[in-house]
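Removed from the display is one protein chain of the complex; every other protein chain stays in position.
Right after this comes chain A.
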Amino acid sequence: MTNTKIVYGLYGDDDDLLKAVKSIRKQGITIDEVYTPFPVHGLDKALGLKKTRISDIAFFYGLFGTTLASTMTWFIMNHDWAQDIGGKPSFSWGQNMPAFVPIMFELTVFCAAHFMSWTYLFRNKLYPGAAPQNPDPRTTDDKFMIEIHTTDVEKIKNVFVETGAEEVTLKGDYIQPNVNNLVQEEA
């Protein structure tokens, strides 16, 4: 077994968190995860996260919807049963295309929105009944947590304390997480 440990630093304010993230990354330490109760503006930049491609794929989902609707209306209205319904020209798809625009539009939006949402849930590993992904319940309320995987626990602990962490904990080592807390007075 490797002796890699997981250290958590808990912060009480989003501005402190941002400063801490920037300072930790400047010291060349890799941040493995950050848990926040709300989207902190600029955090993804500070962490150096790549831009998400979820909107790019949504475009192709939308194109799929348009194609589906065009093919379906052509097949049903012009190919399978090319009937005269109220004098609408059914000789070719193009002639009656205006009547298909609402369907094409709706299916485009439908496919783009739903498939993108499924992709989002899948990529984030979110599904009904999944175990909570945050190690500390306070991070959905008003606390902000940085997670670092390290072999040098003492160094990381000090880094957290220096950047203003309210609480520093080591994963799995304590029965009560509060026993070894290093509580930092307000700087």
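The working rule: a residue touches a chain if its C-beta (ideal position, glycine included) is under 8 Å from a C-beta of that chain, and two chains touch if they have at least 3 such contacts; residues count from 1.
Heads up, the rule we're going with is that contacts and distances are computed from a predicted model.
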Missing subunit (named according to UniProt) among the choices "Polysulfide reductase NrfD", "Na(+)/H(+) antiporter subunit B", "Electron transfer flavoprotein subunit beta" or "Tyrosinase cofactor": "Polysulfide reductase NrfD"
Chain not shown: contacting residue from A:7, A:34, A:148 or A:168: A:34
Chain not shown: contacting residue from A:72, A:153 or A:170: A:72
Absent chain, residues of chain A that touch it: 14-15, 33-41, 43-44, 47, 49, 52, 54-55, 58, 72-73, 76-77, 80-81, 85-86, 88, 96, 99-100, 102-103, 105-107, 109-110, 112-114, 116-117, 120-121, 123-134, 137-142
